[in-house]
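What follows is a single structure, written as structure tokens, with notes after it.
A single protein chain has been removed from this complex, and every other one stays in its place.
Moving on to subunit A:
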Amino acid sequence: MRKLLNTLFVTTPNSYLALKGETIVVTAGEDHLGQVPLHNLEAICTFGYMGASPKLMHACAERNISLTFLSTSGKFLARVVGESKGNVVLRKTQYRLSDSTNESAKIARNFIFAKVANQKWILERMTRDYPMRIDVPAFKKISATLSEYLQEILMVQDLEILRGLEGQAANHYFRCFDQMILQQKDDFFFKTRNRRPPTDNINALLSLAYTLLAKDVSAALENVGLDAYVGYLHRDRPGRASLALDVMEELRGVIADRFVLKLINKKIITGKDFFAKENGAVLLTDEGREKFINAWRERKQEPLTHPYLKEKINWGLVPHAQAMLLARHLRGDLEEYPPFLWK
């Protein structure tokens, strides 16, 4: 399995990135903020965007280092993609299957199956770990409902029905979300998911976690030669990384949601780390973002055994593993796409 290299997060707004020899140099105005060799980087992710030199973009594209630009609040802006790996055969297969709603449904079904299964096990895990803090019968009931959805999802051949089931399952799962917040209840409460812009602390955290995850998944897909923009569950829409969103479905809960809950329950992030804008949008402070990113980086280093590959990897490599498995299914080596199922 490939090695997980470092991700360089540049969080100082208005930083400029340039190439110097084999290193990346980060400056802000007259200030020299740092210099890092490229060879042990896998990704560069910047918040607040003065820009990067074309020469650096070139070097990143050549070395397969993903370079992503996010706004200060963590909203995705752009990503530098090099000349695509010449894997025409694989991409054509990807497109061909995407053109057929029937074939798309078969692949999409496995993304959604895993999404719901993982949500179910997040709930189950909570009842086991905190039986004194949460309403176990209520959780069990919802878990049982999710099990019924899982049975149904396995039979579905139709994208619309699949999306419907996914939406209903998500409603049930998010109904439990507020109860999984075990600390700092005054500052963190979950009512519904809101995004544009997030208007409470939890949604601000979820949005940032989803953005970082989407960026990792996109890079992993492009890395194995797939086109992150052509998906199965998410249909083509200009500028939308549909396939990345597809693969993300199964990872949202286990990677992003659990991460956000942990930040709150372990009090790594507190109410002081946020501020509200005039329009009601809630943003992380610079310091809060720093904490978030450090924890995200640490999380990526934590080990697990991949449920299908049965191989020990880091959480950070899960998107790569799934991208590889998807490519492998598209090439016809695996009869179905094995999604990431967590227990």
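In this text, a contact is a pair of C-beta atoms (placed from the backbone, for glycine too) under 8 Å apart; a residue touches a chain by one contact, two chains touch by 3 or more; residues count from 1.
Criterion: contacts and distances are computed from a predicted model.
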(message) Looking at what's absent rather than what's present, what does UniProt name the missing chain, "YCII-related domain-containing protein", "2-oxoisovalerate dehydrogenase subunit alpha", "NADH-quinone oxidoreductase subunit F" or "CRISPR-associated exonuclease Cas4"?
(response) "CRISPR-associated exonuclease Cas4"
(message) Touching the hidden chain in the complete assembly: which of A:Leu56, A:Met126, A:Leu150 or A:Leu284 does that?
(response) A:Leu150
(request) Consider the whole complex, including the chain that is not shown, and state which of A:Val224, A:Ala244 or A:Val318 touches that chain. (result) A:Val224
(request) Name, in rising order, the residues on subunit A that touch the hidden chain in the full complex. (result) 1-2, 85-90, 110, 113-114, 117, 121, 147, 150-151, 154, 224-225, 307-310, 324, 328, 331-339, 341, 343
